[in-house]
Every structure is written in structure tokens, then in C-alpha cells.
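With one protein chain withheld, the remaining protein chains of the complex are depicted in position.
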Amino acid sequence: MFRETEIVKDVSSIPPFPQDAVQGGGGAGDLIINVGPQHPATHGVLHLVITLNGETIKKVEPHLGYIHRSIEKMCESLTYRQFIYVTSRMDYLSAHINNHACALCVEKGMQIEVPDRAQVIRVIMDELTRIASHELWWGAMAMDIGAFTPFFHAFREREKINEIMEETCGARLTMNYYVPGGLRADMHPDFQKKVKEFIVLFKRKIDEYDELVTGNIIFINRMKGVGMLSKEDAVSFGCSGPAARGSGVHCDIRKLYPYAVYDKVEFDEILETGCDSLARYMVRIREMKQSVRIIEQLIDHIPEGDFQAKTKAVLKLPKGEFYTRVETARGELGVYIVSEGATTPYRIKFRSPGFSNLSALDSMARGSKLGDLVAMMGTLDLVIPDIDR
Amino acid sequence: MWSLTNISTGIHDWLIQTFNPTWALIIEMVIAGIAVIGLFAVLGLVLVLMERRVAAWMQIRLGPNRVGPFGLLQSAADTVKLLVKEGMTPDGADKFLFNLAPFIAMMVAMLLMVPIAFAKDFQLWDLNIGVLYVSAVSSIMVISILMAGWASNNKYSLMGAMRSGAQIVSYELSAGLSILTIVVLTGSLNINDIIIAQADGWWIFKGHIPVIISFVIFIIAVTAETNRAPFDLAEAESELTSGFHTEYSGMKFALFFLAEYINVFIVCAIGATLFLGGWMPFHIGNWESFNHVMDYIPSSIWFFGKTFFLIFVIMWFRWTFPRLRIDQLLNLEWRYLLPISMFNLLLATAIAILGWHF
Partner (left out) sequence: MFIVKYIKDVFSGIKSLLVGMRRTGYYFTHHKEIITEQYPDNRDTLVMADRFKGEVVLLHDENNEHACTGCTACELACPNATIKIVTKFDITPEGKKKKALDKFVYHLELCTMCNLCIIACPTDAIKMAQTFEHSVYDRAELTKILNKPDSKIREGVE
């Protein structure tokens, strides 16, 4: 039985990773394993090539492209009204916020004044989406580190948000509720009542989350000091959102470049200085509470008026380049449109938060255990269709 | 009274009268073998269903409720599914070891059934070193896991097997030490003697704090030994897909699955025997009338009630806690459980020598 030599032979004969290309790895005792594209921890079709020495990670190399649908190219053949719906499919957990970014960019180009009512409802919807997204992240991350029950508890509250969305937007995941100039339809008559009910429920339930996961000693030990991402690294990798704020980087677009009515509401930008997985976890948990705070301020003060500005039937952006950015649940989403003055964009580029956050994974993971990698990916909150687009 | 004891004695007497002693013994062995296999099947079905129900209720779900009344036939349907499934052997696997591993896992589980007292005078073999036998045989389990992980020729399986090797070997220590606490207090390795010693109160009540500590340590250690969450590093679904049984399918997978549940049952039975008095009814010191009332409940019900309570506790752990990391797992054993249980053993010995227990 000389199985060990066989394994080493197998490793060296994998063509795409020649030994000299594998920095800090590829020695005789190293084990290269492929996590994904079909793996329970990657939450999608992410492919990580991991060089291991025993249980210790020497190198992580993400391979992308398994769910590339060429959304950017598709958008070039769709009109400015049509392309918004495609962006729901990028980061499907914050569909509203993606749509918001695109609508903002078109409105910026066309110089459309969005009515106040639409703006306030947009912000409420965005924050609900953010809570829903963080809820799913919380459950999925707990599942990554081996606790199954939180997943279902998180979905219980997320279901309430989905019901609100379904009532107003007609869909639960890919809503396509925002159109250039405002909203597709006015909010549902029950909207305010349902949201208030949800807030009362959610404030009670978020303490249960702490009991179940946050305070748990096993959880804290799994998270503390794991996946260190220094402030400098976070900036140089272009991390954004909770992943960067966990390292103390001041990067909340809602504060830095306020859009919609974010400059009129009071909320705190959550900054943690732990730089580890626990810090990123706490940022998201505290962010949910801030989102509730924003919704509470707005829900009783939705101004009367139109929900949609008067726009031309056919939208044509003037010649030029337009860029807007918003804060999705995962970080900064930028929409860059180059227009030649036609009904369709000449070129569209999305700056997705997941892609930049994923790039930090390698430097975070080196030297830690395989089990930690899963926890790290959990706290980066990767959504694979957002990375690949 | 209608009890397991009477049935077994009845059968024994009838066999002795009808056949000569050798044949009677052989027939008894066959009956015992069939009974153990039958118990295996029933336990597997019941425990899988129980686990799914417990998990569902903790996760605010309903759980299996489609197959049969209240979903009672769900695990039977699962078994049929697994039976008709193709049992694949991977191309690069070591075929012999790969196919042998699940059977070793099963065999270990079967061997562990031997010294367990299911009811008063109802035991396959009244072994005078019963406790030692259990802790010795249960460590063979690790061989089947290592064999499965090694023979699969899969990196995930190998890592799962290596993890579980380190884990089971370490946690055996504290499990053994906490068992020793009871052995010291009783002064016997015989399971029946240990149970008889608890006639005036279970050890967990009359053994003061050291027994409670060793009970807690025992539960933690056996959870780790049976590879259950939060110590399921050998499987670690989110890290290693399924760990050592990634490559197994069909009935071979089912054997591993079954062996896991049987092991849980056995360690809980041992825990119930050592700390909660096995089949011994709930007795309080000299309260004769109260003890007499308790004696009316058949001893087998006491045994299974206690065992299933412990199984429930272990399931409760599984559906509440996140998984530990491999270094934390070993830290917990070597830095916390082992020193505490060693100190605890000293304390228990002192109590036993000075006769301070009730």
C-alpha cells in the first residue's frame, strides 16, 4: 500500500497549477483540494483551490466563471427601462438595492427629479432588503460553522419581509419595483401596518439571535482572531461594506455619498475595530438594528404625492459617462454607464462588492485551519452570482 | 409480572426441558443474535425518526409527517430507498478495505450490545469486567472510520478520518476517567454490581458533586466519541462535505449511519447505567412505600426511559451548538476535560475511601 505517493503524484499532475505557480505551496507534503464548485460551504458555484499542509491553509485560489451570465453584455442590448430587471439577478439577496443603483444612474443621466414619496419608499424597501439579506447571511453563516437551527429561525423573520415585498412588489426575490423616475406602483395600502408589525416582532427576535449564536462560547471561539483583515489590506483589496467596516474602514456609501433620503435620516455607521470574523459578524448584527432605526424614522412620514415622475416614453441618455454607487447589503455597488445617446447603453459596468471582498480571502485565510476558511467565507457574505455576474 | 425477565427465563426453561443443554445453548445464541439484529433495526428506525422530529421541533418545523401516520414510517421508507440504491465503489479506492469498513463499524456496535443490562436479569452476558469491555471495544470504532477514510482515496475522506482519529483517541481518556469515578465508588467493574449499588439512590444523586461533574464530562466525551455535533468534525458537512463517508452510498452508507445511531444508543445506555441506575427504579433511601410504588414500573421501561432521555440531551446539543474547530476540540480535551476529570477522580476516590457518599 503506497497510497501516499499516489496522492502526491496526482497532485503534481494537475495541469492548470504547475508547482512553481503555487506560491508558498506545492511541496511534497502539500495537499491540494478543490472546494467547490459543488460544495455545501460555498453557497453557490464558487470554486476554491486550496493548498493545505495538514489542516493548515497555505494558499486559497478562487476560480470564477461558473455562473457567468454576461449580464453586463446583456444590458447593452436592453433599453434603459429593461436593463434594471436583469440586475436583480446579480446580487439576488439585495435585488431592490441593485435596482436602486441602476435607477439612480439613469435618473442622473436623464436628470429626472424623483418625487419624495418614491424616494422615501425606496429607502424603506432598501433597508428591509438589507435586513432580509443579513438575516439570510446570519442563518447561512451559522450553518457554515455547524449550527443548523439558526438558519430556520432566521428564515422565519425573513419570511415576514418577503410577505411585505410580495404584497407591494408582487415578487419575493426579483422584484423589479424601481423604474427610472420612481416606483412601478404605489405602496400597498397595508404596507405601513405590516412594516410596523414586523419591526415590533424583529426587535424581540434579534435578542434571541444573541442567545442562540452571538453569546455562545463555541461560536465566539470560532470567530475571534480568525480571518484577520487589517485596515490597510481592506483598503488595498477594495473591500467594502460590512467586511471593510469590521476592519474599521469608514466606507458606508449611505454616509459618504448620501443618495435618496439617507442624508435626512439619523443612523450610525457601524465600525468595529476587531478586524476578525467576529468584528464582521457584529457589524452586520448591529447594522440590522440601524436599519430598523431608519425604517422607524421614515415609516410614519411617507410624504403624499406621486410615486413616479413624468418621464418620456423612450429613455435616451445623453452622450457621456455616468456613475452612481449605492450601499448594498454586501458593500459598495457601482453602476457605470457609457452612453452614445442611443436607447440602449453603449457599455455597462457593475462594480460588485462581492468580487473585491473575495479577493481578500487568500490573505485572510493563509495560516488558518480549513474549518476557519468556511467561517471566513461566511463573514464575507459572498453571493456568487454577484461575483460572476 | 409480565416483564422481559420472565420471557427470557421462560424461553430458557422451555429450551432446557425440550433439548439437551448444548442444543439449548446454541438455539439461545441464535435467538440472541436475531434479537440483537432486530433491536438494531428497530433502534435505527426509531432513533432516526426521533432525531428528525427533535431537529424539526427545535427548528420550528413539523418534521416528517407524510409517510404513514404522523410520519412514523418515514425511516422505513428511507431504509427501502437506501436498500435499492446502488452501492458505488470508487475506481481509485482500495476495494477490500472500502467495503470492509462499514461492516467493522456495525460489528463494533453489535459487540457493544453484549454487556448492557436492558432490564432486571436481562443481559446477553453478565461480564465481570463489563465497563472495561465497553470502553475497550468502543475504541475499535476509530479503526473503521480510519479505514473508510483511507480506502476511499478521497482527500475529504482522509481529512475526516484523520480528524476523527485524533478526536476519538483523546476523548476516550476523559470518558474512561469519568467511568472510573463510578467504578471507584462502586468498587466493581461488573455492570450488574454497579446497578445493584444504586438500589438506594442513583449515583448522580448520592455521589455529591464529583459524580455530577463526571456525568457532565461523560456526556461531553461520548458526544465527541460518537462524532456527533458539536464534535462532528469527522463529518463536518460544511467543511468536508461528509468527511469519512463522502464516497459511500446505498446500504454501505446506511450501515455507517446506523452504526452512528447505535453507538449513540449504547453510550447513552452506559451513561444511564453508570449514573442513573440502569434498570433500577427511582428509589429514595429508606422510603419503603415510595420505593415499592416505583418498583411496579417494569425495569425495562426505566432503562429505556433513561437512555432515551440521554439520547435526547445529545440530540439537543446537536441542534443547538456550532461545531468546534479541530485545535479547539483538542484544547477542550487536554486543557479542560482531562485535568478536571483527573482532579475529580481524586475527589471521588477520597469520598469513596472516607465513605462520604450516601
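Labels A and B are assigned to the chains in the order they are written; within every chain, residues are numbered from 1.
By our rule, contacts are C-beta pairs under 8 Å (C-beta built on N, C-alpha and C of every residue); 3 or more make two chains touch, one makes a residue touch a chain.
Since we're looking at a predicted model, the values are computed, not measured.
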{"item": "Omitted-chain contact residue, chosen from A:170, A:225 or A:303", "value": "A:170"}
{"item": "Residue among A:63, A:81 or A:316 that touches the chain left out of view", "value": "A:81"}
{"item": "Residue ranges of subunit A at the interface with the undisplayed chain", "value": "78, 81-83, 85-86, 149, 156, 159, 163, 166-171, 174, 176, 179, 184-185, 188, 208, 211-213, 215-218, 220"}
{"item": "Interface residues of subunit B (partner: the chain not displayed)", "value": "54, 57-62, 316-317, 319-321, 336, 340"}
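Following the convention adopted for this analysis, only the chains that are shown with their structure count from here on.
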{"item": "Distance between the centres, which are taken as Cα means, of subunit B and subunit A, whole angstrom", "value": "44"}
{"item": "Subunit A - residues contacting subunit B, complex", "value": "1, 3, 6-7, 31, 33, 39-41, 55, 142-149, 151-153, 156, 212-213, 216, 218-219, 221-222, 369-374"}
{"item": "Of subunit B, residues touching subunit A in the complex", "value": "55, 58-61, 92, 94, 150, 153, 155-156, 159, 163, 229-230, 232-233, 236-241, 319-328"}
